[in-house]
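For this view, one protein chain was removed and the others were kept in their places.
As written, the chain order gives the labels A and B, with residue 1 at the start of each chain.
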Amino acid sequence: MANPDLTQRSHDALENTVLQGALKAATTTFIERRRDAITSIADWEGLRQRARQVKEHTINNLDFYLEQVVQKVEGHGGKVFWARTGDDVSRYIIELAHARGVKSVVKSKSMATEEIELNHALEAAGVRPIETDLGEYIIQLAQEKPSHIIVPAIHKTRGQIADLFEEKLREGRPNEVAEITAMARKRLRHEFLSAEMGITGANFLIAETGTVVLVENEGNIRLSTQVPKIHVAVVGIEKVIPRFDDLSVFLRLLPRSGTGQKQTAYVSFLNGPRQAAPESAFEFHLVLMDNGRTRILADEQMRESLYCIRCGACLNVCPVYQKIGGQAYGWIYPGPIGAVISPQLQSLGQSGDLPFASSLCGACRTACPVDINLPDLLLALRARAKESGAGRKLSESIAMRSVAFAAKRPRLFAFAGKVMRSFARLLSRDEKIKSVPFPPLSGWTRYRDLPAPQSSSFRARWKKHLDE
Amino acid sequence: MSKANPTVNQNGVLDNVRRALGRSSTVPPIPLDPFIEPSAKTDIGELVERFTEEATAVRARVYYMSDKLQLVAGDGEQSGTERIDKLKLVGQVGARVAEICRSVGATEVALSDSALIAEMNLQEQLGTQGFSIFIPDAVSSAHEQTAARLAKCDVGLTAADYAIAETGTIVLSSDEPNALLVSLLPAVHIALVRSSQIAASLDEVISKIGKERIGRLDSSPSVTLITGPSRTSDVELVLSIGVHGPKELHVIVIDWWHS
Partner (left out) sequence: MRVSLFITCLVDQMFPDVGDAMVTTLRRLGVEVGFNDAQTCCGQVAFNTGYRPETRAMAEHFVSVFENDKADFIVAPSGSCTAMVRNFYGELFHGADDQQWRERLGQVRPRLREFSEFIVNELGIEEVGARFPSRVTYHDACHLLRELGISDQPRRLIRAVRDVDFVEMEAPDTCCGFGGTFSVKYGEISNAILQEKLTRIEKSGVEYVVANDSSCLMQIAGGLSRAGSPVKTMHLAELLARV
């Protein structure tokens, strides 16, 4: 039986009519916009293949490129910290914050920091983190998890957000979307101007020049990195690309794939602290985070999981994601990429069910700007789940082995087929089977009919009268 | 570097990376061949047109100020161009900037310390028009005050070093560190760019920036691509302009033969 938690969370999601409407609107819109945005590129496929080639090369030489990053960033006057675990990251940042008297931190949307629950650690240490991306700000106030990589609060209506703001901000009820935005702008502007530290992730980290590249529409990343004197970037080690010129490929793929824009409102290239002079109070800290990525790296079959640029395109086209949304996946990364990396960054025991919650339709691979073979990775994880016993169920095991046994023995196979068909005919009425009272087929008939089997198989008919 | 540098192997992460790749020491790879894309040769007129179209589509306002006037004969046909003098062009640019500032009810205007702004004599022109001018200092100790004051300014005026026609993008990579804050904190951003700096596509500009700006320790640490005013669709996918960054972006494309 499937993980009851995932089944339960999916059920809740499917029953939530507001969420269903939001998911349909969001995914449909993003699919259309992506389709339009791609038409402005003459050779989209060529660009994709080049991106994959660059990622493959980088990941296979990650040691060299990471060393280059460190050398360049330190050359600019920035500091580099290597973090093996999420705790290493939090500890480093908290120590830095305490040493510099940091009371509040403005944060931009960063999956990496959510992965390690950095906000939680900061709060416990007396440092106040403020999410500044509007969607993240909303879910921070609501104390929820994001439902989509690009638009994390898409599951909330404007009415729900208005209620939330009214309750938490106590400045009246913003009735229109423009009012919600204006209220957030005013509130957060004050935070930007008073925070002592800004924490971001990075979309890309360029080895050749030691540059952090950040892509956004709101301007909160620019404000978080330009106003506070200390900027900390928490970056997964897989975010590296070799050369500055490689950006021309990735900066054309990412916005089109993620939001269907030809370009986002702002792209920042940051090269260390704003002023590198020793007397300057500006600081830049690059935290390179492993947190399980070297485990994926060591696994040649799964290594391409690391090519992901976190665009969210796979979510939008996934028929499963379209129905259950991000929170049902149970952790930070939703959709097909979530089903691939969660069991690896966490464990098969924790999220080994996710790879099975897929119809393997392959739309994700077609949409992926780096051509990651997500369906193959899902299949590989399924095989590992069965091998490790984490996903193994005795009845299913026995059934599979029986089928394999029969499959090598055609007469047995034909006979077993005949027996099952006869039994099935007992359950039929008017050429249909409306209900099978036991699993797994009860899982089918709960929602759909089955056809009543015919009395003869094809092989029987062939033998009888089709063979010429 | 690796031997003496204490940061390289903290927490054994780099060791883990090497081990994962099946080796005990780093081996420099053969770099990938560069990705050559065909570049279209376009004339400035087409570039300006395309830039205007794309920037307008993302809600920027674009104004074209040229030192060339089309002469029109009596029968309505174009009969040639006449060059207007620089002073006249400067005046026209100043008037346009002032008009934008007035339209948003501005009282204080922040200027970044750029050569093009100086060339257009904007500090004096705006001053004459009654606007209060703030040119931020580059001194780091004044940073918080600078930021606070910029946040109170109504308009920020900067130059852009490049522009990209295919997406309507302007590029700020000024050597002057406060240009980015001037373009970010006030609710209205006006950017001046020379038409000769408009490139057709992103890869051209990336190439230029890579060669000219990044990697040089004496140049600006930060480069920003700006495409339209700030926006979000986080609430019900409804587009909302002006979230944290500027609510309005005005680009004045200055076309003249002089450098």
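Following the convention adopted for this analysis, a contact is a pair of C-beta atoms (placed from the backbone, for glycine too) under 8 Å apart; a residue touches a chain by one contact, two chains touch by 3 or more.
The structure presented is a predicted model; accordingly, all values stated were derived computationally and were not measured.
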Query raised in the report: Among the chains present, which touch the one that was left out?
Result: A
Query - Omitted-chain contact residue, chosen from A:194, A:350 or A:457 - result: A:457
Query raised in the report: Of A:158, A:310 or A:421, which one is in contact with the hidden chain?
Result: A:421
Query raised in the report: Of the residues in chain A, which ones touch the absent chain?
Result: 1-2, 7, 10-11, 14, 319-320, 322-324, 356-363, 365-366, 379, 382-387, 391, 396-397, 400-401, 403-404, 406-410, 413-414, 417, 420-421, 432, 439-441, 443-444, 446-451, 453-454, 456-459, 461-463, 466-468
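Quick note on the criterion: only the chains that are shown with their structure count from here on.
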Report summary line: When centres are defined as mean Cα positions, the distance from chain A to chain B in whole Å is 32
Report summary line: Residue set of chain A touching chain B in the complex reads 22, 25-26, 29, 40, 50, 53-54, 57, 60-64, 66-67, 70-72, 74-76, 79-84, 88, 132-135, 138, 151-154, 156-158, 161, 177-178, 180-181, 184-185, 188-189, 192-193, 208-209, 211, 217-220, 222-223, 226-227, 229, 237, 242-249, 251-252, 259, 262-277, 279-282, 288, 290, 294-295, 297-298
Report summary line: Residue set of chain B touching chain A in the complex reads 1-2, 5, 7-14, 16-21, 23, 26-29, 31-32, 34-35, 37, 54, 58, 140-141, 143-144, 147-148, 151, 164, 166-169, 177, 180-181, 184-185, 202-203, 206-207, 209-210, 214-215, 217, 221-238, 240, 242-246
